[in-house]
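One protein chain omitted, others in place.
Here the chain labels run A, B and C in written order, and each chain numbers its own residues starting at 1.
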Amino acid sequence: MSDTAPFSTDEMMTVAAARELTDGKVCFVGIGLPSTAANLARRLHAPDLVLIYESGAIGAKPRTLPLSIGDGELADTADSVVSVPEIFNYWLQGGRIDLGMLGAAQVDRHANLNTTVIGPYEQPKVRLPGAGGAPEIAGSCGEVIIVLRQSTRTFVDRLDFVTTVGFGDGPGHRERLGLRGRGPSLVVTDLGLLRPDPVTCELTLTEVHPGVGVDEVVQRTGWPLAVSPQLRTTAPPTHEELAWLRRLEAERGTRA
Amino acid sequence: MSDTAPFSTDEMMTVAAARELTDGKVCFVGIGLPSTAANLARRLHAPDLVLIYESGAIGAKPRTLPLSIGDGELADTADSVVSVPEIFNYWLQGGRIDLGMLGAAQVDRHANLNTTVIGPYEQPKVRLPGAGGAPEIAGSCGEVIIVLRQSTRTFVDRLDFVTTVGFGDGPGHRERLGLRGRGPSLVVTDLGLLRPDPVTCELTLTEVHPGVGVDEVVQRTGWPLAVSPQLRTTAPPTHEELAWLRRLEAERGTRA
Amino acid sequence: MAELLDLGRAIAELVHDGDCVALEGFTHLIPFAAAHEIIRQRRRDLTLVRLTPDLIYDQMIGMGCASKLVFSWGGNPGVGSLHRLRDAVEHDWPAPLEVDEHSHAGLTNRYVAGAARIPFAVLRAYVGTGLEEVSSTIATITCPFTGERLTAVPAINPDVGIIHAQQADRRGNVQLWGLIGVQKEVVLASARSLVTVEEVVDELTLRPGGVVLPSWAVSAVALVPGGCHPSYAAGYSERDNGFYTAWEPISRDRAAFSSWMDQHVLAAGR
Partner (left out) sequence: MAELLDLGRAIAELVHDGDCVALEGFTHLIPFAAAHEIIRQRRRDLTLVRLTPDLIYDQMIGMGCASKLVFSWGGNPGVGSLHRLRDAVEHDWPAPLEVDEHSHAGLTNRYVAGAARIPFAVLRAYVGTGLEEVSSTIATITCPFTGERLTAVPAINPDVGIIHAQQADRRGNVQLWGLIGVQKEVVLASARSLVTVEEVVDELTLRPGGVVLPSWAVSAVALVPGGCHPSYAAGYSERDNGFYTAWEPISRDRAAFSSWMDQHVLAAGR
């Protein structure tokens, strides 16, 4: 890492997610890290990435990072603004979105997600925000990228609640449920990248971020983590990636 | 009729229909006589009549009579222009229309309508235009006015095809079918006005137009026609009604 | 991304014999030029879908392009019959025409379900009518919450959806305004789509009432000024009402029709 500047784990996560967003893809973007990653990709290698926000903005090209999913900047710069019913029925359910990005409070080995409750549903220890767009984003987008910090609290053997289906109980389950998208293709964490095994659908560590040991990742996973025999190290953020990311963050919420 | 100008049977029909359109009502308007009657009513006693065209114009205030249901004049003068799905789902099915006007090739004693075929369906003698908006207009509008010329070809004992349900086979049938509007309230013909009997739902002659005999109406009806004991004569078109109607007709299709 | 193609190439690439094709536009923005190109390219055995067949399908049916028609109101608006449509249904000329017949509400919802990629739509329609009896595309469905019985109609997903719009930009984004009909639904319900436009502009400026279709949701755009005549494009042309009246005697007679089509449509391709 001699020729790279110091970077934070959040920066590594954002850059790793952005790299997956190839030019021309149509992305369903939530606020926070997904929106930052998508807009970073637009500045770098994917100028024609199409950003769709569930608030109704299609083809938004925000000049600065929005602070909420409903910022005026998104409507002002969109190719088209439509109603929320239209976004969900014609565009998401219509199968027109290549890629969605989701966060979660918990993920399991088959990339199912919980954003509903910690503890029992009827008497929750923590009431989480709930489903939002996630179940149908995971059902209908061509693929889904999941982003969350890795710990035994978040990478759990058994979800407290299944809000969103990744691969369900494993191979063939999505097909049996009639889910149309291919499901999660990547999980980005502060420690590395995990991808579903093509046969078992189980999340497998394929990359560790620079300076992270495999043992640490295994310890911070609530199930016996599969590790790819071809485990690689994530390329650290380049100077250009970091410069654009920091500029975007610094200008967040300002009007261009 | 000494103080009235001569008038045609079409003029009498249009004026009689217009008189039923009371101010403030929301009307689903088809092209031709219904559109003429609605715009005549707007010029006379109903300046706040709300005109809805199935092409998507809500609150159209055409300055001259449109020639088609999709004239630009309708969009240009509307309070709101919406998609055709929205017109049918949110506005018509949504139960927001007080009154619809329909024509037909055939009507029966229970005010059911045929606009599909003359002769058998699979080998029609005459292929008529079909349903258009009629079945759902008759189902969902608060009430429906039917306008057609009266003869044994049009007032038939048995429809060749039931395109649109008026009162079905009689009392209670609309309710059994789950139709939400009250159904036909008036049939306007070139000979007079017919209204459904409140008990039997059978069309009953309640007014004859000036100069028309009851015998003539009975002869030009394909079933034994019920005649109201309180049969009246339609008031002839007033000078004002005729003047406005003729001005509207003369200016039809011109841009204001 | 939508390709900017000339009309002949767009039809050749997108429309094949046997396809289900919907050319939409409710009085406004009817894509006549695209229909004429389909006629010139002698497409056969098409299933034609359209709320109001209008003169555009009268011409295609009379020229033998169609084996099936899905529709809800088949007349010459304000004038009278569609004689070519009637001749096909009543006398199998020039070929038999199978009919799948709906109301506007029903057919509209079939497009809506198609655009939303669900296999059916639910509405209050058809109950008590003969349409229920003669149609295989009308069914009863029961609400799982209230037990109420409603009507279901199957989604329509045409192979090709064709509309006319006012503008596209050079990247293929499309804008239409005025009466917008079911145009968005048809494009989104179809596997492939073509938009003919009055004008290609450097950049779209959103109009009041404007509907924008992003380039990546459209297969091809073709510049065809006046491509909706005798219909009209708000802001560009007026409806040629005289043509609709003149069509009555032309279409009433098989020979007059064939001669008119030969002279005004087929000759344009020579």
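In this text, contacts are C-beta pairs under 8 Å (C-beta built on N, C-alpha and C of every residue); 3 or more make two chains touch, one makes a residue touch a chain.
This one's a predicted model, so the numbers in the text were calculated from it and none came from an experiment.
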Residue touching the undisplayed chain, where the options are A:K61, A:H173 or A:R195: A:H173
Touching residue (missing chain; options B:T14, B:N89, B:T163 or B:T234): B:N89
Contact residue for the chain not shown (choose from C:G18, C:P119 or C:G235): C:P119
Positions on chain C where the hidden chain makes contact: 116-124, 137, 139-141, 143-146, 148, 150, 152, 154, 205-210
Chain A, residues in touch with the chain not shown (by the definition above): 31-32, 54-57, 67-72, 74-76, 81-85, 88-89, 92-93, 116, 121, 124-127, 129-136, 139-140, 161-165, 168, 173, 177-180, 253
Residues from chain B at the interface with the omitted partner, ascending: 24, 26, 50, 58-59, 79-80, 89-90, 93-96, 180
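By our rule, only the chains that are shown with their structure count from here on.
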Set of chains adjacent to chain A and to chain C: none
Chain located farthest away, centre of chain B as origin (C-alpha): A
Between chain C and chain B, distance of the C-alpha-averaged centres to the nearest whole Å: 28
Inter-chain centre distance, chain A versus chain B - centres from mean C-alpha coordinates, in Å: 57
Sequence positions of chain B contacting 2 or more other chains: none
In chain C, residues with contacts to at least two other chains: 184-185
